[in-house]
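Removed: one protein chain of the complex. Kept in place: all other protein chains.
Take a look at subunit A:
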Amino acid sequence: MSKGLAFDKLREILLEKDWEEREEFAQKLSDLDDQLNSRNRLEEKIQPILDDERESLRHRFPDLFGPQITETISKQIRESQDEVVEALYPILGRMIKKYITSEIEKLSEKVDEQMKLAFSWEAWKIRIKAWFTGTPQKNMIISKLIEPKIEEIFIVEKQSGMLMGSFSKNHSVDQDMIAAMLTAIKAFVEDAFKGETQELDSIDYDNYKIVIKNFKSFFIAVVTSGGMSMAFRDKLDDTLLDFAEKVLRKAKDADEEVKQERITSGLEQYFDNFDKNE
């Protein structure tokens, strides 16, 4: 064997493993190159990672960027008030216009209904009253439309908040719960604004007013709708006092069920036609 051939043989024996590794490495490099340069294959590999990151960012977005966004919006609004007003005005304007139009339509419908009854006894009463008082007939009709009405009455034990009796035109609410919640609201207000003998005597919400008449061991809550007039309030106070004296005093010693029955029938007797007599 020549010297050169022997050297080649020796090199082949010594470097055989290195050659194999080099070929394997070259193959891997070629695969990687293929993956990096082929958009589809790269997307296939990276997409799941991007999806995870996007999902994680979606969850963490409010924490990460919430304060900066709020601050930026506040700053923008402060610095560009005119632009904000300009942008919001058409939307708010349309909303207000729509609301007023709908309310006028409702009022107009009610006035129409009243006018249809022009030849009724009720209409003649209004005409005569208008003629005597000098009040325009349309004003009298409108005041009749918004006249106060009793919607519900609750007689409630003062400390426990237990319902002693009730009167309702629609029976749409859980009266025990309402009685308890009214007691809790009363207790909260009276505790929060401590006054020796001061008690909550009315609650206003939307078109309703809850008139509260306080007695020693119970209170009466009257839910009214419409515009509360002094005359109505006076009449209501007088009727409630009369009811308390004549019905509640007599019922107080009866057992629970009888008491509730007497109070409820008493309420019907006193208040069923209360609005009609007004």
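FYI, a contact is a pair of C-beta atoms (placed from the backbone, for glycine too) under 8 Å apart; a residue touches a chain by one contact, two chains touch by 3 or more; residues count from 1.
Criterion: contacts and distances are computed from a predicted model.
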Q: Match the chain absent from this complex view to the correct UniProt protein name in "Copper chaperone NosL", "Tetratricopeptide repeat protein", "GTP-binding protein" or "ABC transporter".
A: "GTP-binding protein"
Q: Among A:Leu64, A:Met177, A:Ala231 or A:Ala254, single out the residue that touches the unshown chain.
A: A:Met177
Q | Given A:Ile126, A:Ile150 or A:Leu163, the one touching the chain that is not displayed | A | A:Leu163
Q.
Give me the subunit A residues in contact with the hidden chain, please.
A. 157-163, 174, 176-177, 180-181, 184, 187-188, 190-191, 256
